[in-house]
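Please find one structure pasted underneath; my questions will follow.
The other protein chains are all here in position, but one chain of the complex has been omitted.
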Amino acid sequence: MSIVLDVRNLKVYYELGNGVVKAVDNVSFQLYKGEVLGIAGESGSGKSTLGQAIAGLIRPPGRIVGGQILFKGKNLLELSESEWRKIRGKEISVIFQDPNSYLNPVYTVGFQVAEAVEAHNGGSPKHYIHKAIELLKMVRIADAPRRAVNYPFQLSGGMKQRVLTSIAIANKPELIIADEPTSALDVTVQAEVVELLLELKKELGSSMIFITHDLPLLLEIADRIMVMYAGKIVELGSSHHIRNNPLHPYTRGLLESVRYERKAKLKSIPGSIPSLISPPPGCRFAPRCPFAYEKCRKIEPPLKQVDGRLVACHLFNEGGNDG
Amino acid sequence: MGSDESILILERVKKYFPLSLGLRGKKLYVRAVDDVSLTIRKGETIALVGESGSGKTTLGRIIAGLLPPDEGRVIYRGIDLYNGNVLSKNKELRFKIQAIFQNPDTSLNPRMMIYDTLAEAIRVRNNGLTEEEVAEKAAVLLENVGLNLDHLTKYPHELSGGEKQRVAIARALAMNPEVLIADEIVSALDVSVRAQVLNVLIDVKDKYDLTIVFITHDMGLVWSISDKIAVMYLGRIVEYGDTESVFRRPLHPYTRMLLTSSPTASLIGYYRNDKYKARGEPPSPVNPPKGCRFNTRCPIARDKCFEEDPPLSELAKNRWVACHRALEEE
Partner (left out) sequence: MELANTRYNNVLSQIKQEKTKRRRELLETLRKNKWALASLYIIIALCAMSLVSFIYTPYNPFQFNLAIARQPPSLSHPLGTDELGRDILSRIMYGGRYTLGISFISVTLGALIGVALGILAGYNGGKVDTVIMRIVDIMLAFPTILLAIALVAAVGQGVKSLILAISITTFPVYARLVRGTVLQIVNEDYITAAKLIGLSSYKIMVKHVLPNTMSVVIVQMSYYMGLSILLASALGFLGLGVPPPKPEWGTMIGGGRIYFFSAPHIVVIPGIFIFITSLAFNLLGDGLREALDPKLRGLLRRG
């Protein structure tokens, strides 16, 4: 399998008045062609920052302070804004959570889709209105020609998310970054939009990074899942592994807290996410971890290959099955 | 759990919200709650489930005494909660039904210390307490929701989302209620802290002998916490029954669709049927479809479904379903 995206030692910090927030701290991973990589994490895990960094959307006070993002071998961090514009929306595109803030209320959706095509092909949006209708059909919007002349407020939430999706796929991107694309939608609507995303991804032969707090959803749709905690990767493995045999205590806790049992006390992870300005020394999860010992509070565990996936935890030995 | 003693009865409750953009002469209404009847029994936890526009939150507010219904009655222990358009003047009645809401960031007055928030409620409930007694009661309440005395002197912004929701629970408990309405109280929280809040809810339910109306869209939570489930769609209850039996054999096609498309429900793994894979979006509650309201998305809808609105009827023992074809096709 060929590598589409290779992130190496990426660090993204936010420089705020009261300190430096290490939102993404030394993160490395690869994305293979055609796969869906799920990034799971709670608020403050750095998952969205990571997505923005890959799409070149980090704005001050955020800053990429180190590492490389190799997209088809080329380091995205060395690109100028004008070079970025040629890539963003064409080779890499992004779908966000809130369709309302990404669709302009004063233009018809057809025009906005046409504009996305025009941005990378030149000419005027008017030339691409047929292409836009075709794209709206691709995202299964019924009666696309009529819908194309609607304004965003005339569409439902699910429909708007489809329009955003059609903008994202307008130029057949190789990489689609979906940041909580369905979190604002109802489950029955979400199910349909997610299915559509996966089908389109397959049709176009793209790869996808699917960022969400919804681990159960990722278990259904992702090929591999990367679990983040406080700016770090804690576990990265196939959905199968994560679902049936999660290793990292945080992954286990996360999974247990959504694996509801009938009339039993719910399982929770005690405490809350640490401050990313002064994270705890050693393993960042140690203060909440039921298995933490001496070493965990002093030495930061590296990501190591254990039982067919990567885990950052002292409880496990390299290559071994258990620690 | 739950007894036969009914504590709250809703009788054909309706709530329509007028829309200001009605066409000339023709008034439009959002039919938020449209003819809902429901009996809630003492000590049970009933989940009101539905998606946006289902009317579950409106129904919750009606039960909480915050919103008078346009038609129908809400009866608490034999007493009408509303006198026509206004809330009953009976203060005791008002104390007995309390509610907690979704957003931890607006649930507490940002300018009041946690102690003052609790003390206010305690003083309203109990006349003539000394300051020591108020403080002691506040301390006990806070401990009952798993917080400690240090939290008394904090301001809301110094607490995490989960802690704020627990204070909101404590404030409700200060009134010594019998019914607690919990409207999406964990939806805004991270999953790892949700359990902390829900476990508190389970604890205080026993300690205070509460009846809980748990409003949510998350089928996983329904499974874990509720005795009864009422599934709502476009202002109507479409299925009602014991949670366990509904999860094992959902009868209404919409319940089947919810269970099939909900990732947390599929982790539970009782029901999944690809025939009921989600399709379409709910129509507008301003103009619900003729016949069965679910007919635009229903995979098993037939002629009758497009003409006749199915009533909620007992299709199996203790299983109430509003569907013409629930038993014909699974």
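Order of writing sets the chain letters: A and B. Residues in each chain are counted from 1.
Definition applied: contacts are C-beta pairs under 8 Å (C-beta built on N, C-alpha and C of every residue); 3 or more make two chains touch, one makes a residue touch a chain.
If you're wondering where the values come from, they're calculated on a predicted model, not measured in any experiment.
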Using the document's definition of touch, tell me which of B:E5, B:E71, B:E158 or B:D209 contacts the absent chain. B:E158
Please identify which residue in B:L10, B:L59, B:A121 or B:A326 touches the non-displayed chain. B:A121
Contact with the hidden chain, among A:G17, A:P60, A:G73 or A:P105, goes to A:G17
Chain not shown, touching residues in chain B: 64-66, 91, 94-95, 97-99, 101-103, 106-113, 115, 117, 120-121, 124-125, 131-132, 135-136, 138-140, 149, 152-153, 155, 157-158, 168, 171-172, 174-175
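Keep this in mind: only the chains that are shown with their structure count from here on.
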Where on chain B is chain A touching in the complex? 51-52, 160, 162, 190-196, 198-199, 202, 217, 219-221, 223-225, 244, 257-258, 260-264, 266-268, 277-282, 297
Spell out the residues on chain A that touch chain B in their complex, using ranges where they run on. 42-43, 156, 158-159, 186-192, 195, 213-217, 219-220, 253-254, 257-270, 272-273
